[in-house]
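Please read the structure below before turning to the comments.
The complex is shown incomplete by one protein chain, all other protein chains being positioned as in the whole.
Order of writing sets the chain letters: A, B and C. Residues in each chain are counted from 1.
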């Protein structure tokens, strides 16, 4: 396989981030089978055509079934909202295409399991894009934990805080509608934290949580917003959570706490974890994504302290492909790394994590939390085999 | 009342901190009735005598009943471990003494209620020493919330992390024994967070939590510690939690998360809260106790950001008594402020918060969390009238 | 002009950064005349061919004179070491090409002035790539200063600290050779600080400085490095400074301090300035390039503090083209912005700063500092008309 022909579904926020990654990855990484930007698919023909022209996609489609039916496509990238993932991914797998899917894998555990079954049956490569695993500082954290540098992990505390919904006049969009998004901050942000937890600590077995929608109605998209909007008129119902928190127990004995919110003033994309081990700690936060804080109990007495590792050295994961030390990377680099790794998996035939089982297990945790909110009690998490 | 004669019970860590406060408060604050360091009480006559000589206490006692019986004592300061609080405080109140008590108020809710009843019946002033309320930056946070500067409080997230028990060879002491301490990180550290939450946000109504003892046995005090210690031999059982986390709902609708641990490498006295309101945020952390971070949605567009207020201006609470701006205060200043305020209450006859009802309500929250751990379900918190 | 045909000289660190910018700018910005990656030039035919294939340059040249002679090239991008800038840029201008040149503009003031005269005579667009001006947080700082948000600027303090030469066995390269690089940390790093100072504060009129080479010889490139290297044998002479500091006076009355060093352990690309004005302050540091710290004396009493503005809002310069708030940008984005702006200037015919006069004036400051080191006294800075 000399190259990998890609068909992308979706051309908004994720469409841009993925397109940039396909374009950039082969420039900075040595790839035996680089991706070819073959076709992009969206329902609005004119808009998708303009997008394709801008980013250099060779062709466009307006029906994802047509895209999947094409013989010149090797892999399908599912970058559309969560309610569409299952149908597209399953069809793609059945057509023998490798599948790269945005997170969360699906809006229901049943869907996620079907997707997993489909890719397994088809024998194709599959990956769910929890991109934060591939920030160099997070990949470094993983290496350090595996090397035992913080000992046995005992506590994982994570928050993913945003503030874009603090303004009550911010209008409705698909992320506030349960039928499309599945849930709110929970599925959007806790999904990322759960994946990081599973990546760095292990399986979550039991959870208890709480959720709340503080602002229950918002101006409809396109409605005239502003102070004149009266309650009810031109307002839409927010059917997902603004905030979702839960406590967790891990299979290995660790304790965890998780929080996702879109109502934390001043926190823009504050995805942060702190891990306490038996001999050290690690702290990471996306807004300073190039930094990993590390405390080692093995440092000399009186010389211990949190060390701010600037993960921009050639010896750090992914960094050698980029710039000299101290020249920081940004958000989209995590997508470049993910696309690179998935393309390598496609060309080599090796597995690539997080795969659809990871994606499905993440949904299982999300589900158990929602169930715990209903029952007001701890719930065990189903294991996806 | 020209001065207030103080009798202090306890002469270890808290004894030093309180003694320093009695000595220092009248030097920096104008006090109509300054405290007089009349007597200190401890069981070891020689040790308490040496302590009294060092800190300038006029006399000593070895039995707290004797101390309370003295006619020349106006107020009793209970600075001994939690299991002794109830008996001493109740006896002091019955003898008509004002009572200043270390936190947590008691090891059980029943004890705490009896203490509250006793001070109410006696009509004496009473205060529980949740000292962190009186760090200037925390007092400032309270003022700002009351003035509506962050709007309606929606989320309170707090952690109190320490690491002094990470070393498994750190020996047993009273804080690891349930019969003396009541609980571990929970009663020691979550008690502080609960008080801060009640101070800044309001009453906690429902909780669900989890607790764990990661290191279940440790070398006995005085036992030869070290690697040669074999399991069981010379080892004591740790009967309290190392870590305790819980989620909470507040009466006003806010959500809360709390964590206390003694096993977070690198965190020494990391008492931190972050409050998200409908129009701003506040963040405070004890290790940088002079700083209050403030984010205001009212700042101009494009100029918003977390502001690091160095709470060392003359206009900030308590600061005018001390040094010029930028000359930071330390841990013991919070005790000086507490002693100052309580003595003012004693001399004026006004109430002073946090009082024994606050202390008892805090115990009620601690209790509900422990019950939720047993039942694996949410528990409502009893209201102490 | 529907597009701009680019010829790039140089294909190493700067070649990569520029190529990425040409590729990326038209994807994220709406450009009436996007750049076309026509030809890249380097002396090693095979290496430059491989580079061209990777980054998508249409053709290659091995002699920059040939590149300039081509009719299908509209602009020349000079990304080679400083000693080559003058000859290439002047020839390009004489051939009627627009010129985009890496910094510093030239190794001598005489060269810089000739370059300026050449582009003026030819009437072409010209720009020197002081890329840090175009980090969004720095562009924001400029806007804020111009709007008077910190009042009259009184002090500018800047350091540019790196540590890549701390290891005495790090081998020689062209940056340590005066005949190629002109100077060391001074021309490489102080040049950036001087440009930022001129951008944000104004003209520097008088300077006094000091320079030092702490490590005077290093293993030759290609020599077997390591502890076995004996002095002299296989060692090259470092003929440039490791560290260069100077004080400055600005035309507007402000005071400045500048430092550049490659010997500050732990500082990787620590380009930092702090500006004190009559009613506020601004602080920026590249390693956290998305942040601008802002202190305003206009904030309410008791609420003042340094505000950490995360310059990732759509209202911040350049950001609307990229991701949602909180999704940080990296080093190479500053190049994308510079290329975008220069191409806009080329297509519109407008001027674009920093231009060659800015570049020449920066060299004049660098020169005056070097002279002050020789004379051990303050020197006035020549004004380039």
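The definition used in the following text is that contacts are C-beta pairs under 8 Å (C-beta built on N, C-alpha and C of every residue); 3 or more make two chains touch, one makes a residue touch a chain.
Quick caveat, the model's predicted, so the values are computed rather than measured.
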Sole residue of A:4, A:41, A:140 or A:338 that reaches the chain not shown, by the stated touch rule
A:140
Residue of C:32, C:123, C:266 or C:314 touching the missing chain in the full complex:
C:266
Cross-chain touch to the chain not pictured, restricted to C:183, C:281 or C:361, is C:281
Residue among B:329, B:346, B:365 or B:381 touching the omitted chain
B:329
Which parts of subunit B are in contact with the chain that was left out?
13, 16-17, 19-20, 23-24, 26-28, 54-56, 162, 164, 267-270, 286-290, 310, 312, 323-333
Subunit A residues touching the omitted chain (full complex)
140, 144, 149, 292-294, 299, 301-310, 313, 315-316
State which residues belonging to subunit C touch the missing partner chain.
150, 154-155, 157, 159, 161, 166-167, 208-210, 212, 214, 243, 245-247, 249, 253, 255, 257, 259, 261, 263-267, 274, 276-281, 295-297, 304-306, 375-378
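Keep in mind that, in the parts below, only the chains that are shown with their structure count from here on.
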By C-alpha centroid distance to the whole-protein centroid, which chain wins?
A
From subunit A, which chain is the farthest off, judged by mean CA positions?
B
Rounded to a whole Å, what is the gap between the Cα centroids of subunit B and subunit C?
54
Averaging C-alpha coordinates per chain, one finds the centres of subunit A and subunit B separated by a number of Å equal to 41
Contacts with two or more other chains, residues of subunit B listed in rising order:
304-306
